[in-house]
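Before anything else, here's the structure in question.
Note that one protein chain is taken out, while the other chains of the complex remain in position.
Up next, subunit A:
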Amino acid sequence: MAEAIAATKTTKIKKQSEFVRVFKELAKNKTAMLGLIILIIEVILAILAPVIAPYDYTAMDIVAAQQGPTMAHWFGTDELGRDIFSRVLYGARYSISMGVLAVIISTTIGMTIGSIAGYFGGWVDNLIMRLLDIIQSLPAMLLSIVLSAVLGPGYFNTILALSVNGMPASARMLRAQMMKVRGNEYIEAAQSINCSKFRIIVRHMIPNSFSPNIVQATMAIAHMIVMAASLSFIGLGVQPPTPEWGAMLTGARQFIRQCPHMVIFPGLAIAVTVLAVNLMGDGLRDALDPKLKH
């Protein structure tokens, strides 16, 4: 008995959660860490925007309108004299949260649907896949425009429109993986020790199938940020004076020749965020691959 206790103590130390392991693996990848650090900094800046921002993002100063970058206004000012640096900071709150929320919603729904289709197959699969075909037969941007137009502009409606758009891709990806995993003997073995269908799907099949989905979801964040910005750019997403990056571009585009900084800084914010997300997604793919585990 004492032996058993001693043994469990030594093994206890060895246990490390999957999260810790993946993170350690990720930490070895320098470009992925760069992406992660940029994202963390952006998130911190977004959260602390009220503290850091030198000006109120709605405060207008017509006298100082359309100035280039100066010590007083690091990123310059826009046509109404609002501080672009402050607006970009606040904009991070909208852009990043919209991207992340849209992906969380679309991935959750997509994976639920995909796992059902992949596990059960047959007519269930057929029905689900044909419905997804309908969604995917429309161009993504067009669908988002239609949905936002129907739902009306606004923060949550935009997220919803983007989620519907992203859902089929994750459903399809998980379904394909599930079908591959389904034929494996360990699924049969799980049946033979009496796992329920739900348990087989959740504990055995999804963990073996969803690493492509994680990578896809990370990449999709970048895509969603761009889409959100695009919707705002054409006036359907978040409405001015909300400092969403896409909406800022819309306002600035007529001044692109005279005051390029008005376009450059919000544009740069989008580009850097998207790049960081993609770098991290790449690293995450390597870290999650069970075959590369050491």
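Throughout what follows, a contact is a pair of C-beta atoms (placed from the backbone, for glycine too) under 8 Å apart; a residue touches a chain by one contact, two chains touch by 3 or more; residues count from 1.
Following the convention adopted for this analysis, contacts and distances are computed from a predicted model.
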Missing subunit (named according to UniProt) among the choices "Fe-S cluster assembly protein SufD", "SDR family NAD(P)-dependent oxidoreductase", "Alpha/beta hydrolase-fold protein" or "ABC transporter ATP-binding protein": "ABC transporter ATP-binding protein"
Residue of A:H73, A:H204, A:H223 or A:R285 in touch with the missing chain, whole complex considered: A:H204
Residue in contact with the excluded chain [from A:V43, A:M60, A:I104 or A:A190]: A:A190
Absent chain, residues of subunit A that touch it: 4, 7-8, 10-11, 14-16, 121-122, 184-186, 188-196, 203-204, 207-208, 290-291, 293
